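Shown here: the complex without one of its protein chains, the others still in place.
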Amino acid sequence: MQGNQAMSEGAIYAGAKFFAGYPITPSSEIAEECSKVMLKIGGVYMQMEDEIASIAAVIGASLAGAKAFTATSGPGFSLMQENLGLAVMGEVPCVVIDVQRRGPSTGLSTKPAQGDIMQLRWGRHGDQSVIALCPATVSECFFMTVKAFNFAEKFRVPVIMAPDEIIGHMRENFSLPTPGEVEVIDRKKPSGSPENYLPFAADKDGVAPLASYGSDYVFHVSSSMHGPDGCSNNDPANAAWRVAQLHRKIEMHRDEIVITKTFSAEDAEILLIAFGATTRSSRAAALELRKRGVRAGVLQLITLWPFADKEVASLGGRAKTVIVPEMNYGGQMAGEVQKVLGGGADIRRVNSYNGEIITPQDILKAIR
Amino acid sequence: MKENQKRYEVILAGSGGQGLVLSGIMLGEAAILEGKVVVQTQSYGIASRGGLSLAEVIIDQEEIIYQQVQEPDIILTLTEEALEKYIPYAEQQVVIFYDTTLAKARTGACLTGYPFTRIASDLGNLGSVNILSLGAMIAKIPMVKKESLVRVIQKRFKGKALEMNLQALETGTDLIRKGEQTW
Partner (left out) sequence: MSHATGTKYLKDGVLPHMWCSGCGIGVMLGAMLRAFEELNYKNTDTVVVTGIGCTGKADDYLKTNALHTTHGRALPYATGIKAFNPKLHVVVLMGDGDSVTIGGNHFIHAARRNIDLTAIVINNFNYGMTGGQVSGTTPGGCYTSTTSWGNPERDFDICALAEVAGANYVARETPYHGWELKELIKEALGKKGFSLVEVFSPCPTHFGKNNDMKQTREMLDWLRDRGIPADRYGKLSNDEKRAHFATGKLVDRNDPDFNTRYEDTRLKAARG
């Protein structure tokens, strides 16, 4: 199965019933798959006039009760940012798949990159938190998409899946799990009297229940600053509370959200920190180093945002050298690693930005 | 040739529209039918037709960590451009099949030319050049059993297309099996 297909299968498994998108390489297989499946399962597939409309329709459908998602790549992801901000502000669950390709601008549309790392986190104006996940195998494409929907529903937040083109287009052995085998989470619904329903009054877990348009619970959602009832509220105290709550609900559940994997990393004096396709190059490089008697290991970041600071501090603090291979020019993730480990740490960056993958040999060169 | 080899790495190179990604997928599916672990990747340009197009397949008994081909066992090149790119591998004793219809004939121990495109055209279906050359490759290096490929083809095609592709597979394997150089 192909990575892109595994992500659409993961979405369907998680209960997605609405897809709106606009074709763009290298993500179009996801739309094509959904256009076949959605109509058969009673869902909706729509090709919109652009990516701005696509994410808007996804958010609208989500408020009407659907688990909804879209898929895109660089240029389309840029177009989605403003409305994605509404999903943050209006706390609307949704999933966006950004299959990363080489930029800037339209760049090399069929070639892989990991250049959107900062855009995933900070692409929207204002001041907000989202969750971003990055798979490295076809199997992770499936399971992490289910996870993305679970996080979106549980925390009422947009979740971005950010594979690179290699992972999106790669095919590997994979058999779909049976229904019930993997946990699927649905959004918390309101109970109690509809007159007292406040769609933005967070419970102790930082998240308010969310009704659907058309239910007994009438509600108001706004892109502008709003009070617990969802209506405009310009009071500074309310604004401070709202902005903090949007960050805090993610911080509170940080340990649940941050997913990492390690490969012989416990005793590593050389630690490779990687995500997406470069995880695979890093693992091959670490195995080669172990063969040569060097204690090397890999920390794979599946959750890119929020950043795995504790895991990096713990494993990176023990290693003599930390290497961060990534398919971008400046080392977008290496900068985050540096923030955690401090200026004195031996952090080496291995970067490719020509549209080609980083090979295990490229990584080994950084160690000599 | 290594007997009972555990891992095979294959490169299929040509131009967009020759169906190489599809034959890479079918090779992978055949290996999966045999219980193997497979990774297939591709590299292509922006055009659906033309431009260098490339499919890589790795077949192994255990987890494939790095997904790209590093030590190819066999390379298929269906265009002059593809052959030029991969010809250095011939010096490392890697088997290279190339298409004499579309690329200039070469000599060299590991270089074997067949007029794949012309044969496919003579069979009445230019589009089956991918299956035909795949047939030749598995006859040369037993990465998968022919029967597994037959099953994959039967799953993917129906009617006339099925017939054509099975015939192409047969013709391709015969090229090696019978050592026919009379084309």
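Order of writing sets the labels: A and B. Residues in every chain begin at 1.
Here is the rule we use: a residue touches a chain if its C-beta (ideal position, glycine included) is under 8 Å from a C-beta of that chain, and two chains touch if they have at least 3 such contacts.
Here the structure is a predicted model, which means the values were calculated and not measured.
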| item | value |
| --- | --- |
| Neighbouring shown chains of the undisplayed chain, as defined at the top | A |
| Residue of A:203, A:216 or A:235 in touch with the missing chain, whole complex considered | A:216 |
| Touch with the omitted chain, as defined above, among A:82, A:288 or A:362 | A:82 |
| Residues of chain A (touch criterion as defined above) contacting the omitted chain | 17-18, 20, 39-40, 42, 44, 46, 48-50, 52-54, 56-66, 68, 82-83, 85-86, 90, 212-224, 230-232 |
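The criterion applied here is as follows: only the chains that are shown with their structure count from here on.
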| item | value |
| --- | --- |
| Chain A and chain B, separation of their C-alpha mean positions in angstrom | 37 |
| Chain B to chain A touching residues, read off their complex | 25, 28, 32, 37-46, 64-68, 70 |
| Residues of chain A defined as touching chain B within the complex | 25, 109-111, 166, 169-173, 277, 280-281, 283-284, 287, 357, 359-360 |
